[in-house]
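Apart from one protein chain that is not included, each protein chain of the complex appears where it belongs.
Our next item is subunit A:
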């Protein structure tokens, strides 16, 4: 901005401010003029006119020059060069406020949707909807939780049942000879250098032990179970088809105070064996391991009826 032109601007500005009616009138003139001669030169741009208005500052002069001032020229004059007048400053302040509001509004609208600018009734509606939704979700959560606890207890039950079933399977495996067993019992060692012991003696021994409560029996390395059979062979005894030679070591799991007397009773197993020129030696032990196993056989036809 040139300082020389300053007074002129102010003058013109004052002129504008104090005589709006006149200006409007002049504007009408302007329109008519435009209508008659649309090619009115826009050439002598804003500057000469400003100076003229500044110099005369009179209504008559303005009326003389005004027809040349079109809206476009006023716009140009207003835009350039920038003038530091009070009107400009006030307008700038208001436009600053407007821009601020615009920016804030645009930002809040794009920031968090409609919630910030929403009115009370909308907010109440949204809140109600949210309440309903959270209620529904709470219900759903409760249902899922009860379902989960149900599943947990039922899976606990299933695990317990599985545990018990395994336990039972192990016990039955001990009886069936498919599981190794361990516990208190006795070891009966039959030494038979003369080959006097035959299958019936061993069978008697096993029967006697069973009657005394033996739970797991193993002769040498053959497990004795319910279906075990004894046959004589040339040099010894076959148990379940396995050749077994003396000395026969019978490991028995059961209650030792029951088992030992059962073998030693007069006319019992030990005396019978001694009659056959064999020696029978019974040793009690708190830890007998019966680890000879029988192969597990799936029944071909029988199925559990449960």
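Note that in this section a contact is a pair of C-beta atoms (placed from the backbone, for glycine too) under 8 Å apart; a residue touches a chain by one contact, two chains touch by 3 or more; residues count from 1.
What we mean here is this: contacts and distances are computed from a predicted model.
Only one of "Branched-chain amino acid transport system permease protein", "ABC transporter domain-containing protein", "3-isopropylmalate dehydratase large subunit" or "Small basic protein" fits the UniProt record of the hidden chain, and that name is "Small basic protein".
Residues of subunit A that touch the chain left out of view are 16-17, 20, 23-24, 26-27, 30, 34, 38, 66, 69-72, 74-75, 78-84, 86-105, 107-109, 116-121.
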